[in-house]
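For this depiction, one protein chain was excluded, whereas all remaining protein chains were kept in their positions.
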Amino acid sequence: MSTASITSTGPALKLPEKHYVNATYGIRSWLLTTDHKRIALLYLASVTFFFFIGGFFAMMIRLHLLTPNGYMLSADTYNRMFTMHGVTMIFFFLIPSIPAVLGNFLIPLMVGAKDLAFPKINLLSWYIYIIGGCFTLYSMITGGLDTGWTFYTPLSTVYSNSAVAPAVVGVFITGFSSILTGLNFLVTVHTMRAPGMTWFRLPLFVWAHYATSVVMILGTPVIAITLALAAMERVFGLGFFNPAMGGDPILFQHLFWFYSHPAVYIMILPAMGVISEIIPTFARKKLFGYHFVAAASLAIAVIGFVVWAHHMFVTGQSTYAALAFSFLTFLVAIPSAVKVFNWTATLFGGSISFDTPMLYAFGFLGLFLVGGLTGLFLGTLGIDIHVHDTYFVVAHFHYIMVGGAVMGYLGGMHFWWPKITGRMYPEWIARIAALILFVGFNLTFFPQFVLGYLGMPRRYHVYPPEFQVYNVMSTAGASILAVGYLLPMIYLTWAAFYGKVAGPNPWPATGLEWRTPSPPPTENFEVTPVVTWEPYDFHHRPDLGLEGGAPQGPAVAPAHGDD
Amino acid sequence: MHRTGALYGQFKTLEQQKDTATLGMWIFLVTEVMFFGGIMLAYAINRHTYFPAFAMGSNTLSLFLGGTNTVVLLASSFTMAMGVWSAQVGKKQLLTIFLSLTLVLGFVFLGIKYVEYAQKFHHHLVPGRNFDITYCVNNPARCDDLSPSELEVEREELAKALNADPALNSHAQLYYSAYFGMTGLHALHMIVGAGLLLWLLKESLAGRFDAQYNNPVDIIGLYWHFVDIVWIYLFPLLYLIDRHK
Partner (left out) sequence: MSDPVRRRKEHIRAVQSLLPFYPESASNFAPKVDAVFLFVLTTCLFFAVLVTLLIIYAAYRYRRTSPGEVGSTGEGNMILEIGWTVIPLFISLGMFAWGAIVYVNYRTDPTDTLNIYVVGKQWMWKLQQPNGKREINELHIPVNRNVKLIMGSEDVIHDFYVPAFRAKMDVVPGRYNTMWFRPTKIGKYHFFCSQYCGTNHAEMGGWVTVMDPSEYSAWLSDEAGNVDPTSAGEKLFTQLACVTCHLGNGTGRAPSLNGVYAGKVLLADGSIVTADDAYIRESILQPKAKIVAGYQPVMPTFQGLVTEEQILNLTAYIKSLQSQPVPAKGAGIAPATTGKK
């Protein structure tokens, strides 16, 4: 690991005297903060809490599936386990995780602003998330939810005997947290960039969040109204989705998936943004094809809106519709492939180190490759007939969401932990944890591809005995995965208080966020930066203290007071 | 972030603050379009599938009340626009007057909406257990707010609709689900708008807005106009299906 950094001369580094964490004290200063960095930490605490809850449900599922005859849980309890695992992980962990924690913390720093465009709305969005979470927790406590996270009607609106209404209301409310975050990011990127920070000098993390925000603001309102209608159907007996009253359950599916498919891009685009920051940093080389990667993020966001009915190929919808959606599904895969190729090409000619964030990036590349390619299987109509609603689908989306999004999240947490806390995490334990995660993950989910093709349907609390061997493999992997998740939670927490002081730019990396102390002061920059360099340019940045590139004028504008 | 005067700490100039707030409001309105769009889609599909029931439902609405509400809202958009102009030219008193007018018109709308909703409750037209599209035709004494000629029209329409669709009652419930869903959502937005106007009024009375600083008036005006436009869509969609009398 490089020892060079902007303030590297002299003896051991020290934390800055005043920074955003110790600027003010007391619980009110945190709960009523408008500092985007503190709000990011509030989100970190809450998404971690929900990750534990979702993880507990996952543990229940995998333990129960060790035997084919359902020895551990009753059918109803198991059904509640997988439903609440899905609802918690998707709405309360995956969708907020990178945007609300890393995006909130970093985007103002990366564009050179003092805060987001609407700091109070940022705080409001956290409170909305908490309130939505409370409703959903209430649903869990009063008997749980057993409809599947997809809430298909009329099961959810008429037949289910579980706490559907509070859960639906909880998810509805939390959607507004997402909308406000997206709105904040979009406006910030448009109006709050520092002088010289042109669109094509923006880090790709910002581009990725811009694209994510477009999806958030266009898609989330649709799930909101859909859930509102479903809740009213359940509570007041309206009939849009109930065939007994002339309604159409397939209409629900169309409205539901119109958001929920773009939602998966909300989950993966930010992770891709993280990878686009990590790879150039640890290969010390400009990202290959910056413009193409930026364009690909936008393309994914846009095309992602017109593929939703690939979740509905066997509903009996028209063959023409199925053909159209399958075709579009293949189109949406192309920009993701382009990104993978560009990340790979960045490595060639680089100077690669294997710090933990880079290990997570490699893990992401491998697992996203498998996850993304298996999406092609599902988009192929002839194959989907056989594997729809089987464990093949379960394996596919876990490869993307866990192998992709969570790896991106953890990689980002490690990469920016020194900036957030001012201290480094312990490198060797971190690398081991990353490897444990990678092994555990593959053992958990690869057998599920086979299970799916063999015909094991998903959401089954009992299964034919011939499927047991793969299920046991999967559970064994899950226990390893659990260790891989617990380790970072422990050592990152430890490192926040006792880790080695990192200094402003330990890696070093080229983004604006690394040109301010670690942890940053409340107003982010003492002097508004003026950007005169291209992104990921290791050759014209003498301030990084690396070999390569003659200095070409001052990289930082001379201080002349805060303009 | 602390404020210095009207300038919030995260901004460098008032111009940047204005651009940011305006862009924020426009993006928010886009999300509202998607929100209303969902229920409008559900409405459109069900209207296509169950046209006789939707036509029947539409015929039970009062054109007079709906039309009045449309005029009221259009007028309120006019007064709101005049308010924005007043702020921009620094006429503080005029601003207060126009804001008050807009608020009053908003309350008139909500009042008329209340009357319509109450009528629906009395006529057993709320989706749920005792929904009955034939209630007024079969019990004219109970629906004394309808004139005999209105009842006659309703009787004819009902006969025609039942002929076209024997399961009229349950499909008509879908129409009323759409009616209450869409107008209810709209009314909720009106109430929020009224709250925003009250705040604007308070600030305006304190003399806070002038030719240099009036962006809040502008962007709340945008919101108000949006809510008005939603009604312009709702009115023909709900009130004007297959009307010939």
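Every chain is named by a letter (A and B) in the order it is written, and numbering of its residues begins at 1.
Throughout what follows, a residue touches a chain if its C-beta (ideal position, glycine included) is under 8 Å from a C-beta of that chain, and two chains touch if they have at least 3 such contacts.
Bear in mind that the values here come from a model prediction, so they are computed numbers and not experimental data.
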Considering the complete complex, of A:131, A:235 or A:369, the missing chain is touched by A:369
Of the candidates A:30, A:49 or A:377, the residue in contact with the absent chain is A:377
The one of A:21, A:183, A:283 or A:394 in touch with the missing chain is A:283
From A:32, A:314, A:435 or A:490, the answer for touching the chain not displayed is A:314
Interface residues of subunit A toward the undisplayed chain are 2-4, 70, 75-76, 79, 146-148, 152, 154-155, 158-160, 243-245, 247-250, 283-286, 288-292, 313-316, 319, 322-323, 326-327, 330-331, 333-334, 337-338, 340-342, 344-354, 362, 365-366, 369-370, 373-374, 376-377, 379-386, 388-390, 450, 453-455, 457-464, 466, 469-470, 538-539, 545-549
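Going forward, only the chains that are shown with their structure count from here on.
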Subunit A to subunit B, mean C-alpha position gap in Å, rounds to 37
Residue positions on subunit B within touch of subunit A in the complex are 1, 9-12, 16, 19-20, 23-24, 27-28, 30-32, 34-39, 41-42, 45-46, 49-50, 127-129, 167, 170-171, 173-174, 177-178, 181
As the complex stands, subunit A meets subunit B at residues 34, 108, 113-119, 179, 183, 186-187, 190-192, 217-222, 224-226, 228-229, 232, 236-240, 245-248, 251, 255, 523, 528, 563
